[in-house]
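A single structure is presented below for examination.
Missing here is one protein chain; the remaining ones are kept as they sit in the complex.
Then we have chain A:
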């Protein structure tokens, strides 16, 4: 179980201080699929960086199964938004996926097998010897997902993983992630600014306000599984949930408690 208690993060100090996160508390249970949704600049990336031990919170605690997170824990893997910068262009797909396994599995055969399985899972079996930059954006993001899976984490963090691919690829990747979750049971924590995506994927949606961010509400998503891009999104309950989340975010934006007039209009709309 991953839990965050009263997390606060301020960048810089004095006049230049930027309060990114004011107060976030949430827990993610084993096997859960949690989506955090919030406008751009709300501090979603900041939050994930604190969770995976890359960034020290200004105050508050992050614990994994009761133990405080002080550096990157081996139980957590990440998929970054910017796949082209997160994959290493000097290594082939196979080496990119296998790189983090060096410290985990001594035998080369074990590693090769894990890499093979992960590439199979994302449908890239034939592409191990290509370089990432020889692949399309969607394929590159699948390589990054495979790398996360091969690491065999308990928790996979995904930071707006589908924000820079086209709509069709995005839908495919969303379904890929759902299938992977069913197959492996890995806990998923996915951050997005897309309300439809959050409701479609999650067991629970944590709605974040604009900066300085707080948790507005945690919405239980009681949509049946397995989910389907067409049938699930046609359910009246889907529309209800997405409208609820949208209203929450709009309201704080208009309250002036967290003013981001240039962000709220994009919420919930696919780009």
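Quick note on the criterion: a residue touches a chain if its C-beta (ideal position, glycine included) is under 8 Å from a C-beta of that chain, and two chains touch if they have at least 3 such contacts; residues count from 1.
In this section, contacts and distances are computed from a predicted model.
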item: Undisplayed chain, where the name is taken from the UniProt record, one of "Peptide/nickel transport system ATP-binding protein", "Gluconate 2-dehydrogenase subunit 3 family protein", "Ring-1,2-phenylacetyl-CoA epoxidase subunit PaaD" or "ABC transporter permease"; value: "ABC transporter permease"
item: Option from A:30, A:74, A:179 or A:251 whose C-beta touches the chain left out; value: A:74
item: Hidden partner chain, touching residue among A:54, A:67 or A:239; value: A:54
item: Options A:17, A:67 or A:88, residue touching the unrepresented chain; value: A:88
item: Contacting the left-out chain in the complete assembly, out of A:30, A:56, A:102 or A:225; value: A:102
item: Residues of chain A in contact with the chain not shown; value: 49, 52-54, 71-72, 74, 76-78, 80, 82, 85-86, 88-91, 99-100, 102-103, 131, 133-134, 147, 151
